[in-house]
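All protein chains of the complex are present and in place, except for one that has been dropped.
Per-chain numbering from 1; labels A, B and C assigned in written order.
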Amino acid sequence: MKNTFILEARNVNKRFGGVIAANDVNLQVKPGELRCIIGPNGAGKSTLFSLLCGIQRVDSGEIFIHEHDVTHKQQFKRVRFGIGLTFQTNRTYQDLSVKRNLAIPNPSLAHSKSAHQQSKERMVMALKGFDLDPQDETRACELPHHKLQWLEIAMVLAGFPDLLLIDEPTAGMSRDETDRTVEILKQLNDHGLTIVVVEHDMHFVKSIAQKVTVLHQGRIFMEGNVADITANEDVKNIYLGHAH
Amino acid sequence: MNSKILHLIGGGADIGTSRTFWIGFIIVVILFALYPIQVSEFRASNAAYYLLNIPLGLGMALLWGYCGVLSFGHVAYFGIAGYTYGIIAGNMVGNSFGLIAGVIGGLLASTLVAGVFAYFVFYARVREWIIPILTLVLTILLETFLGQTAGYQWRVGSVLLGGYNGMTGIPSIQIGSFVFMGYSFYYLCLIIVLVCYVALRMLLNSNFGQVVIAIREDPLRTEMFGYDIRARKWLVFVLSAVLASISGLLYVQWGNYITPSQVGLLSAALPVIWASVGGRSSLLAVIIATLILNWVNFTLSAQGNQYAMVIIGTALVITMLFFPRGIVVMTAEWIGKFTNRSNNEATH
Amino acid sequence: MNNDNQSDQPETDITDGKSSKENFGPKITRRSFLQGSAAVSAGIAAPIYLAGVSKSFAAKGGAVKIGHIEDLSGNLAVYGVQKDHGAQLAVKEINAGKTLKGGPVGSGGLGSLSNYAANPPIMGNGDKDLKFVNDGGELTESGMAFVEDKDVLVDSGDSGILGREVELIHPDGQSNNNIWQQLTRKLIQEDKVDCLVAGFTSAEREAIRPIVDQFKQLYIYTNQYEGGVADSNTFCTGAICEQQVIPVVDYMIQKFGPRVYTIAADYNFGQLTAAWTRAFAPQVGGEIIGEEFVPLSVSDFTTSIAKVQAAKPDWVFTLLVGSNQSNYYPQAAATGLEYPMASTVNMAQGYEHRRFKPPSLNRMYNCVNYIEEIPTARNRAFVKRWYEMFPKDPYIGQMAQNTYFSVHMYAKAVRIAGTTDQEEVKRAFESGLHLEAPEGTVFMEPSTHHCSHYIRLATADADHNVSFVREWPSIQPWWLQRLGVNLVRNKEYKQYIPDEDPFFKS
Partner (left out) sequence: MEIDALALSLTYQFGTNAAFLFLSALGLIVILGMMNIINLAHGELMMMGAYAATIANNQFGLPFPLAVIVSFFAVAIFGAILELLIVRRFYGRELSALVVTWGISLILGQGTFLVFGPFMPAIKIPGGSYSYGGFSFSEYWLVLIGISISLVIGLYWLYRYTSYGLQARATMQNAEIAKALGVPTNRVYTLTFSLGAGLAGLSGALLAPTSTIAPFMGQQFVAPAFITVVVGGATNVISGAVGSSVLLSAIKTPIGMAYGAFLGTVALLVAALVIIRIMPDGISATLQKIMDRRRARHTL
């Protein structure tokens, strides 16, 4: 059977000292999907992203991007398969101008001409939506927090990925800014970009997600649509710290 | 096309982008060109010594200031190039090709060592803070090895390595029968320094240079844009080793001599000092600091002043405390702010 | 001949032990000629080839500039400051109109004097305590006449040099070879020094010698070193291997036995001195049973000590250099290593016997041309003068004394030449110049530009008291002669190393 997933993790395990950060995780993301990953603090969400991108290596298990086995690939090589990542803490280049920040990602990574064209359109869409000027000479550290978050998303898009991993994009944002973020991400998703978001904010999750994965203690606890998840008693317990 | 080159030279990767700056820059270069006319050959040759250290300082600025990798042992490549030149040119005395072969050989040898070493360091993804210590270990290793090469068994062709006393009688570079010495050597150094500066500015303003700066700012972020930062760091390391080699090659022309202490602990720290005092993130600042600090040190020692090291140490501590980005860079920023403000006031 | 020189010969002598103005020819028979070992006085007969040299006393051209580079800061400052003080003391004395006794005695060296003197010198004049020593330095009834002067510092009859004040330009080499090269160029090209006195390590000497040769600068290297420099512009006033290694190795093999273990610093000096030992020991029945070379950076000697113990030698030849390596002595003593030791570098240089607690240097034998403890009256007078000027100094080392007498020797050579013109002064240095230094008589051997020295074998006991077991009043620097070096006739600018001598092929 042909594998149709853009991103797939099979039986991934990772352990730090005595802490189990990923316990037999299986994750499949289809092209065009907009997936949310939720879970309480320490559930292993950010670790999972690190493992998917190769910042950390799995102890066992396999990872596929576009059906390529990337388990033993260096992180920058995985990026060349079309994966893009924003970090939990903002990692724009603080001392460089907005213009310079947007110029650093390498657009030559897109696989094909049509993908290239599509990505370019997405980029324009994001810049417009986030109100960013690619000629802006302001230093990034002078931007307000939400602008920095948007800048990082725009920067990643400037690398022309077709799979975007976003780690807590709306942390610290106001309700309006969150809504704006949701809107743009939806637009991008409609334009064919696959997006996986790690998020705490249930308001955000409710307004964006098609499918939600719940992580708990390094394990996939549940997967389903938003309504099912929010209705589930066990999920509530996890968040309140009861479930084991 | 022309404007593109001009943009590469004048771009913002270094302090000084304004028209006033460039006019000033050209005036200073002319003053440097005129300097030997007014002074004795000794002064010119002394100034040449200050100049010939600049590529080493620039290499440090490139590697540490722009790429964020601190090497505490770049003098190793200085030494390897100098020794290799001495061996090759010394064995081919009388053959006009020998000197060029020496230069090429020197550059190749240090590139090779730097390449292998940097491969070990960067492809192992060694922690950032370990790199200065590893580079230091390498240069101490080289010094220890060269120090015990006094005997005849350490003869390469007709050239003795000379142990701690060093290699003597290294031939000066010449074109035909014209030997670069005194005044002419000063001009040779001046031209090489200018070429290095302009070429580095162009490199750093190019895409490649921008990514290098991004690596300094945030290596992981940059890698997650798909750049192989190991390869880029490797290349920058090798490039800066080549710059150090250029200094080494000029040094052996200047003194016709090189010793293991040239790659020892004290020498190793010097380029780091130049870069930190001037401001490592600016090529020009490092150039200025290299010139001034060498001059100050020589002046102090010529007076027989025992306090030279205390003064230099204090200067270093004060710089790091109050001018963390370097005295020259922060002064330039201050001037920049001041002129901006006065410009604004003039327009209002 | 004597009368020709009378009016203008500046050299010094004394008539009665007290200092006095210079006396010339007519008073010759009233003088004592027995200062130092078989010593001779100046002014008797300037060698014939000096006749005709202008000897104007007119002060001209401002001060006489002596350039002196030593390390006043950094790792080598320990030795550099001593040497700097030696130069300062000598310059002060020269400017005060003092000089060390001595003068040209001709190319034949000591003892050749009677061929030139109109009236042969008379040994002793009754009021001196004349001693005879054999070539082993011990008192005997026959042998070499020897009389001990109370002091050798006498009036020069000159103020400064040729009436010109002496200026010492003494920058700081910072223990950094690059600075050395820069300073040398500055002193030669900009300050235009009349004489350059400089250099602690051989590396420093080799760094500046090309520059010296480029400008034909008169250069005096005052350090004890491995030997072999044959350079027309360079005069070496320190002791070298044949003057130190051979006497001490010979003595040690006689006294303690043939099995030698050498532990040496892993660089030029250590390796070349070890080569001398390797070549010479078998000639006197010795055998090198082990040899270890230690990098200069090493300071923990546990393994080296164990290797010495495993080899079980009769005595250990330690050629360790620098402050790191002198750690060997306390570490060896603490481990209970009790072999007799010999050296050519320790004690007289870094005063290990004063710094380390006894008995670290028990049974250490050291061949030196100078050590502060030399019990002669002239040395005690010298030591007293030194500490009057530099009361805080910890010790007067061998090289400091060398620098001191070298500066005096330069002054003497200029007076003979009658000019500071460097080529003329070099000729005066090659005139067979002798000088009564604090150590004893030194003689500048014309053909090799090295000095013969008064060598003593000093030893430290369990309480680190220094005593002298043998003396050699004059040992020639013969190795370069053996290689056929004659700088008076053939100009050379190189350093020979033992590999060039078949004697060293094993």
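The definition used in the following text is that contacts are C-beta pairs under 8 Å (C-beta built on N, C-alpha and C of every residue); 3 or more make two chains touch, one makes a residue touch a chain.
Model, not experiment: these values are computed from the prediction.
The chain we do not see here touches A, B, C in the full complex. Among C:K92, C:R278, C:K307 or C:R363, only C:K307 touches the chain left out of the display. Touching the missing chain, out of B:A13, B:A47 or B:L70, is residue B:L70. Between the chain not shown and the residues C:N176, C:Q189, C:S202 or C:S326, the one that touches is C:S326. In the full complex, chain A makes contact with the omitted chain through residues 15-18.
For chain C, the list of residues touching the undisplayed chain reads 73-75, 77-78, 81, 266, 292-295, 297-300, 302-304, 306-307, 309-310, 312, 323-324, 326-327, 330-331, 333-337, 350-351, 354-357, 360, 392, 394. Summarising the interface, chain B meets the missing chain with residues 64, 70, 72, 120, 124-130, 132-134, 136-138, 140-141, 144-145, 148, 265, 269, 272-273, 276, 306-310, 312-317, 320-321, 324.
The rule we apply is simple: only the chains that are shown with their structure count from here on.
Seen from the Cα centre of chain A, the chain whose own Cα centre is farthest off is C. Comparing chain pairs A-B and B-C by the number of C-beta pairs in contact, the larger count belongs to B-C. If each chain is reduced to the centroid of its CA atoms, chain A and chain C end up 80 Å from each other.
Between chain A and chain B, the centres computed from C-alpha atoms are 43 Å apart.
Not a single residue in chain A touches at least two other chains. Contacts from chain B toward chain C in the complex involve residues 40-43, 45-46, 49, 140, 144, 147-148, 150-152, 162-166, 168-169, 255-257, 259, 261-262, 266-267, 297-298, 300-309. On chain C, the positions that touch chain B within their shared complex are 72-74, 77, 84, 170-179, 181-183, 185-186, 188-190, 201-203, 205-207, 209-210, 266-268, 271-272, 275, 293, 295-297, 497, 499.
By the touch criterion given at the top, residues 210-211, 213-214, 217-218, 220-229 of chain B touch chain A in their complex.
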